[in-house]
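Data block below; observations after.
Only a single protein chain was left out; the remaining protein chains are all shown in position.
Letters A and B name the chains as they come in the text, with residue numbers starting at 1 for each one.
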Amino acid sequence: MSGVASGLRLEAVRVDRGGFPVVHGVDLVAPAGEVTVLLGPNGAGKTTLMEAVSGVVRVVSGTVNLGGRVLTRASRVARVRAGLSHVEQGRTVFADLTVEENLEIAGAGGYDRARALFPELASRRNVRAGLLSGGEQQMLVLARAIAREPAMILVDELSLGLAPVIVKRLIPVVRALADEGVGVLLVEQFAADALSIGDSAYLLNRGTIVHHGPAEVLAEQPELLRRAYFGGGDEPADDAVPAYAATSADAAVTADAAEAATHPDPKRG
Amino acid sequence: MIQAGVSGLVSGGVYALLGICLVLTYRMAGVLNLALAAVGAFAAFAMIELQEEGWPYLPAVLAGFAVGGAVAVVLGLAMNRWFGESDTPTRAGVSIAVLVGLLALGSRLFGGDARPFPAILPDVKVRIAGVVLTAATLIALAASVVIAALLTAMLGRTRTGHQLRAVAARPVTAELLGIPVRQLTTAVWAASGLVSTGAVLLIAPVQSSQFSSLSLLVLPATAAALLGAFRSFWLTVAGGIGIGVLSSLIGDNERIAAFSNIIPFVVVVVVLCVVQRREVWDAAR
Partner (left out) sequence: MRLVSPPGAVGRSTAVAMVAVVAVTLLPLGLTSYWLFLATSGVIAAFTALSIGVVSGRAGLISLCQLSFAAIGAWAVAWLSMHHPDLPVLVLVLAGGAAAVPFGLLAGLPALRLRGVNIAIVTLGCASVVDTLLNRYGIPGVDDGIIVTRSGVFGDDLYYFWLCWGLLLAVVVGLALLGARPTGAAWLAVRRSERSAAAMGLSVPRAKLTAFAAAAFVAGLGGALLVVQLGLAANQSFGSFPSLVAFTVAVMFGARFPEGAMFAGAATVLMPELLRRVDVPADVGSMLFAVGTVFALRQGSGVAEALRARASRRRADAALGRSAAISGEPAPVALPVAVPVAVPVEATRPGARRAAAGSARPGPADALEVRDLTVRYGSVVALDAVSFTVPADRVIGLIGPNGAGKSTLVDAVSGFLPGHTGDVRLGGRSVTGLSAAKRARTGIRRTFQQGLAVPELTVGQYLRLAAGRALPRAEVRALLEFVGGPPSDLVIADIDVGTRRLVDVAAGLAARPRVLLLDEPAAGLPADTSELLAARIAEIPVRFGCGVLLIEHDMTMVQAACSDAVVLDFGKVIAAGPVEEVLAHADVVSAYLGGQQLGGGAEAGGPGGQQVVAV
């Protein structure tokens, strides 16, 4: 499958922080043209793993492979040139620069594409990014990453601190990118939102992948998610999870799965 | 009185030029480069040596600039390579060590005595309303204003300037967008070396020209940069010229002449403490 060959492939990636391992030997494949969702509770190592892929932090061992090129030791800029784009957590706009300038410094020709995806930004083009609302800033950060026409885009916590209505606006854009052939690795704390547009999903807990498979499967097995978010432990027994949590989370995620079933996303292949 | 103030313009312009360089490397590369003037002095003395070797004037000057740029670039690359992840005070510590090393190296290579510097410019004097302006004064003032204007325009209007500002604000994010951070900062270092060389060459003929005293020109320059909050080029230029003129005026008054270097410094510290009076806490998380 060409998607896999041109996508991102991590093999046994280990990353340390402050001398202690945070990500232990993660294998992960994020094919081109698909949205791969990376879920897990806070502190699981999701951000660290992304930073290792884009070269913000050093990989201790293992390999990072993008479209057949090994990037494990490549510089950050070299990784960008190889087609990688990393949308960091926390709306990292350049607050002093205008919207236009934010796009211009990154741009390598993908302007129009970026503008087309976010017509909202057009009227704000000469406004300093620091003055934008949170949602607009997140759009700008996404647009900026898209302007480089990446082959693979890493998106960390798209929804952080944003109102649900904004998240609803942004999530389909991510899907649209994948449908155009871009590989997407999406870290999200709002699992249901992410799974609704995901093709496959990985569940990271304490630096280790504890589950991976099609996004629908994870959506249908909410106890996996719930255990990672609301219940610790590796115990498979369901009685480890208090009943009330099971009720609500079950209801939530199944409701979502039902929604997905009754309103099949036309864009999903 | 007016003439005294005017005679401070040349040193003021030089402080301004050096101050601009300090602001530039601080903002763009995160380094308070206390060795800045020492780099310029090193280049200027290299030029003198070459002239004494029999080099004609112009090639020697150009070689001097080349030395200044090269030393600064080497310093910048070393900072980037070995102290890229360090905090700002650590990098300042490195620049202090480099200053000590350059002072020692300079006095070893060029001796501790003042050297007669040939005036880089023809001895032209302009008389405006009874006040005499030397060519050096005019050039120093013009250069500091022009460079501040160029930098401001570049940072404000050009794509490279925007990229530099992006690097200054979020170096990691800038790199993740594919901005060639290393090349840009290297260019910044080179520019700081060239401007610093020019500044030292301007002032050396008119001031005591020992290697050490030229290297310590960095002190009034840091005061100017502080007045610009290590951010604004225009305030830095104004601060540098103001410090130069104030020192010169004080030096003209016999009773307080001995304190001509002190008073501007005290003024700067007081201004700074007032400006920063709300900075109760160190940087959050």
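To be clear about the criterion, a contact is a pair of C-beta atoms (placed from the backbone, for glycine too) under 8 Å apart; a residue touches a chain by one contact, two chains touch by 3 or more.
No experiment lies behind these values; they were computed from the predicted model shown.
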Inset, instruction - Return the single residue from B:14, B:46, B:67 or B:99 that touches the missing chain. - result: B:99
Inset, instruction - With the full complex in mind, choose from B:126, B:146 or B:258 the residue touching the hidden chain. - result: B:258
Legend entry - Footprint left on subunit B by the chain that the document does not show: 26, 32, 34, 82-83, 86-90, 92-94, 96-101, 103-105, 107-108, 212, 216, 219, 222-223, 226, 258-259, 261-262, 265-266, 268-269, 272-273, 276-277, 279-282, 284-285
Legend entry - Residue numbers in subunit A that touch the chain omitted from display: 17-21, 41-43, 60, 157, 159-161, 163-165, 167-168, 188-194, 196, 206, 225, 229-234, 242, 244-245, 247-249, 251-253, 255-256, 258-259
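FYI, only the chains that are shown with their structure count from here on.
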Legend entry - Centre-to-centre distance between subunit B and subunit A (centres being mean Cα positions), rounded to whole Å: 45
Legend entry - subunit B-touching residues of subunit A, taken from the complex the two chains share: 54, 56, 76-77, 80-81, 85-86, 88, 92, 94-97, 101, 104-106, 108, 144-145, 148
Inset, instruction - Could you please specify the touching residues of subunit B with respect to subunit A in the complex? - result: 159, 162-163, 165-166, 169-170, 172-182
